[in-house]
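Heads up, one of the protein chains got dropped from this complex, but the rest are sitting where they should.
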Amino acid sequence: MAGFLARRLAGMAAVLLAISLLTFLIFQVIPGGDPAVRMAGRLATPQQVQDVRHAWGFDRPVYDQYLTTMEKVLNGSVVSYSQQINVEEEILRSLPPTLSLAVGAGVIWLFFGVLFGVLSAITAGRFVDRSLTVVALVGVSTPAFFLGALLLYYLGYRLELLPLGGYVHLTSDPWGWFTHMLMPWLALSVAFIGVYARVLRSSVLDTMGEDYVRTAHAKGLSERRVLVRHVLRNSMIPIVTLWGLDFAAVVGGGAIVIESVFDLHGVGQYAAESIARLDVPPVLVVTLLVACAVVVLGAVVDILYAALDPRIRLAR
Amino acid sequence: MTPLRPGMRSPPATKGPPPAGRGPWRLAWRRLARSRATLAFGGLFLAVVVLCLLAPVYAHDIAHTGPNDNHITETVKVGGKTLEVVSPTGVPIGPTWHSRFFLGADANGRDVAVRLLYGGRNSLEIGAIATLITMLLAVLIGTSAGYFRGVTDGVLSRLLDVIWAFPPILLGVALGVALAVGGLDLGVVKLHSGSLLLPALIVGVVFVPYVARPLRGQVLSLRRREFVDAARVQGRGHLRILAEEILPNLTSTIVVFIPLMLANAILLEAGLSYLGAGVQDPNPSWGTMLAEGIRLTPGAIHLVLAPGLMLVVAVLGVNVFGDGLRDALDPRAGQRAIAMRLPRPTTAGAAVEEA
Partner (left out) sequence: MSDASVSGEAPRADTAARAAELLDVANLRVSFDTEAGEVRAVDGVSFAVRRGEVLALVGESGSGKSTIGLTLMGLTRRLGARMSGAVRLEEEDLLGASERELQALRGRRMAMVFQDPISSLNPVQRVGWQISEQIRAHQPLVNGAQALEQAVELMDRAGIADARSRVRAYPHELSGGMRQRVMIAMALSCEPGLLIADEPTTALDVTTQAQILAQLRELRERTEMGILFITHDLGVVAELADRILVMRGGQLVEQGEADAILQAPAHPYTQSLLAAYAPRPVRSPRAWVGPQSSITPGAAGGSHYSTGLGIAGEAPLEERAQLQGRALLQARELSVTFRGSRRTRVQVLDSVSLTLGEGETLGVVGESGAGKTTLIRCLIRLTDASSGTIHFRGQDITKAKGRQLTPVRRDLQMVFQDSHASLNPRRRVEWILQTGLRLREVPHAQWRERATELLERVGLRAEHLERYPHELSGGERQRVGIARALSCDPRALVLDEPVSSLDATVRAQVLDLLVRLQEEGAPTRPLSYLLVSHDLMVVRGVSDRVAVMRNGKVVEVGPTEELFRAPQHEYTQALLAACLKLPGQVRSAV
């Protein structure tokens, strides 16, 4: 375990380092990307631009700029170019909507994905399975922001059932929070539900063909017990790990599109807006945050995987 | 669908000798031909493709306008009434169901139907090129990592980790915006900022780990198979073994991944374009049209519905076809699609000999 963690931490550090470098370089090589010009304003004299450039250290070598920026990122004092606000504080402010979105949608898609997947598997080839397959495939084929827009238009605008986007804090107004999050959750979940249902269906069908399931039947166990304790116990393993990784992606701002459709002011939306302004520091920090979430949850998933399947050893 | 009901193993069948030379491909083709839904949806996608390819014909001979032609001040006759293409308050006309503005107009008075077809060309082209890039890179990386193992595997796997941990949309948007400003100048290759190759390249690279990882896993297990040993005992070189023994066994996986990746590439391109990092105005694509429509909601829902439904129909066609193709080629490939994220244990391996 200790060896696994050490190796994993080293791997994470390497990946994060590579990602920070890559992100930094992407914005360095952009031809029109000189931030000093934009920061100095439209009417700035060349001298003013030069002053800004010097004050922010843009005239120093690239590696030097990278190192100072990373140092600031690590001690939490990095400031955005455009508005000169502390990036980490801004991200902390935009975390609650993103977390609400991720946790709520994660629960919804896991629950319905498993439900539909199991239903589909035990009725394989019959009407219920066929209908669920169609629904799942339509879900997988629908972009979340299209679905979100439709929900907003029909449920929000035409029927006036739910509020038209925005975020309300859970602590100040729980019901408002719930009604505001309901559509984003649905819009984000549908594609995942489709994927999970398909994956679990084939996983359950494969497990049903295993010899140990035959043994379980031969022991005289009830159908339900065989399904829950032997089939699902084994076929849920890939689902759990899949969920961890998808959840990580959403937490880290992977749901940019949904956040901007519903105007949630989450981490992803913050990143998207910063990118549009070619504002490197927020993009860098958000990217690192996402990558961090992905690698950390990836390690957690591996540990979980080993816990769920005793045949796996963490040493590798 | 296999004729056997799921659960347990197939019965100990005593089959007569089948006619000789029936290869895996022909068997798959027969199974595919039997699955009507698969073929129907494949046909649906093909129809969308053909329709989009015929965009210039439609624009020239039916709608009599181009994808970027503004008609903002014009009027159009529908059922005897004369309507403004865009009202003074800025609301564009909805579907007329006539040759002009069949699906209505957008805020600039452009014909939505024409733009939909031209946009489809762009979306599909990007999807196809991206898929090509993904598959080429993934096959190269996946097979060499799996076959040569060791240092090669270590380096390539870390590379995949980096792409993997980079949030796809964020990477896409970052690259997209960055490159949209000035294009990409790699000395040899120059990409203009408006080039369709840019989003295709971004989308293509983002999906490489999804394909490369399962391929690597499959090669890892294939190279342990005895027919690879047999080839080595015959003294054949690594490249020959890769090309002659390993690759033929990967083709069904590769073929299964192509529609899957095509569908995902079209979806990601739409997402990127929605965020302004994909196809750049005035070039249409389903994603940019959707983005524009969403900006104008609730004023003109037809601007959301037209590109959205077209996108869903195209992607659904690819997905259903891909699903059927997978069943026909390799009923167990579904499991491998899961395994792409994690190393899975070889369940039976332990029972066989050797310490």
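Going in written order, the chains are labelled A and B, and every chain counts its residues from 1.
In this section, a contact is a pair of C-beta atoms (placed from the backbone, for glycine too) under 8 Å apart; a residue touches a chain by one contact, two chains touch by 3 or more.
Note that the coordinates shown come from a computational prediction; the quantities given were computed from them, not determined experimentally.
Colleague: Would you mind listing the shown chains in contact with the chain that isn't displayed?
Modeller: A, B
Colleague: Using the touch definition up top, pick the residue from A:Val73, A:Leu115 or A:Leu308 that touches the left-out chain.
Modeller: Selected residue, touching the omitted chain: A:Leu308.
Colleague: Identify the residue among A:Glu210, A:Asp246 or A:Asp279 that touches the chain left out of the display.
Modeller: A:Glu210
Colleague: What does the interface between subunit B and the hidden chain look like in terms of residue numbers?
Modeller: Missing-chain contacts on subunit B: residues 2-5, 7-18, 20-24, 225-227, 229-237, 244-245, 248-249, 251, 347-348, 350-351, 353-355.
Colleague: Since one chain has been left out of the picture, which residues of subunit A touch it in the full complex?
Modeller: Answer for subunit A: residues 210-212, 214-223, 225, 229-230, 233-234, 237, 308-311, 313, 315 touch the chain left out.
The definition used in the following text is that only the chains that are shown with their structure count from here on.
Colleague: Once bound in the complex, which stretches of subunit B touch subunit A?
Modeller: Going through subunit B, the ones touching subunit A are 1, 5-9, 158, 161-162, 164-171, 173-175, 177-179, 181-183, 185, 263, 267, 270-271, 274-277, 290, 293-294, 297-298, 301, 304-305, 308, 311-312, 315-316, 318-320, 323, 332, 334-335, 337-339, 341-345, 347, 350.
Colleague: Which stretch or stretches of subunit A touch subunit B in the complex?
Modeller: Interface residues on the subunit A side: 11, 14-16, 18-19, 22-23, 26-27, 29-33, 121, 124-125, 133, 137-138, 140-143, 145-146, 149-150, 152-153, 157-158, 198-199, 202-203, 205-206, 208-209, 211, 213-214, 238, 241-242, 245, 249, 252-254, 256-257, 260-261, 268, 271-272, 275-276, 278, 283, 286-287, 290-291, 294-295, 298, 301-302, 305, 309, 311-312, 316.
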